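Only one protein chain is missing from this complex, and each of the others stays in its spot.
Showing subunit A:
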Amino acid sequence: MLGPNGAGKTTTLKVITTLLRQDEGTVLVNGFNTLTQGRKVRQQFSITGQTAAIDEELSARENLLIFGRLNGLTGAEAQTRANELLLDFDLSNSADQALATFSGGMRRRLDLAISLIGRPSILFLDEPTTGLDPRTRKQMWQAIQKLVSRGTTVLLTTQYLEEADSLADRIALIDHGRMITVGTPSELKQQIGGMQMRVEITNRQKLSQAEAIIKDVLSLPVSIDDRVLTTLLDNIKLQQVPQVLAQLQKMRISYTNLTIGTPSLDDVFMKLTVGKN
């Protein structure tokens, strides 16, 4: 579930995980209704929230044991499972230390380990890598990929296009509480159109002239921000960029910056929400 801050990602998760009741509509989790079969629904999943919800006064092992017991494991099962997870998440050496000595990355890993103690068939992750350094983020990604390869269904929310791209089989784009589109990463990229051209015109007085040229040659909409003209391009239009540049040169319109690249998440939203708001 990909979307900017305030898009409604966490709210959606809260509804699915029975923390919030929706005003209308039905949510089924593995066939169980969140409104009428709450406890059955809660047996299907675990959730790891945006901030690590762990007991600060307890050690990593004690945290795992308590949540193991509450998930219905026996004492012995909980012990075994806790040891497995401590090993899996590289926490064995600090298993019995106070959590005060834990780094942010260790907390997130423990948080994820706690979610897995009952072997849930579905795992919800709410922005699992927000605020993590690049190395710890990679570690989290690997942990998530390992889970998926073992058969756990993972639904994660993120603001990062890159993260969705590398982790998700299917991406749902949401904004203002609505799903804009859903599909595989490649389907989504095709829909987005792939590339974006940004031209920064030197002389402000030539701005409208430049805009007219781009519209003329590419027959695409152009957005203007200060002296920057931005156009989203598909593969065919990308080939016509040299014509645009030739026209600009012919009309003696100079530019101080020119980039062609993949659009940012903001641009993706701009494009996909055009005419819908």
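To be clear about the criterion, a residue touches a chain if its C-beta (ideal position, glycine included) is under 8 Å from a C-beta of that chain, and two chains touch if they have at least 3 such contacts; residues count from 1.
As a working rule, contacts and distances are computed from a predicted model.
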item: Record-based protein name (UniProt) of the chain missing from this complex, from "Response regulator", "ABC transporter ATP-binding protein", "Nitrite/sulfite reductase" or "Transport permease protein"; value: "Transport permease protein"
item: Residue, one of A:43, A:92, A:181 or A:209, that touches the chain absent here; value: A:43
item: Option touching the unshown chain, where A:119, A:146 or A:170 are the choices; value: A:119
item: Those residues of subunit A which, in the complete complex, touch the missing chain; value: 17-19, 39, 42-47, 49, 51, 53-58, 62, 66-67, 69-73, 98, 114, 118-121, 150-152
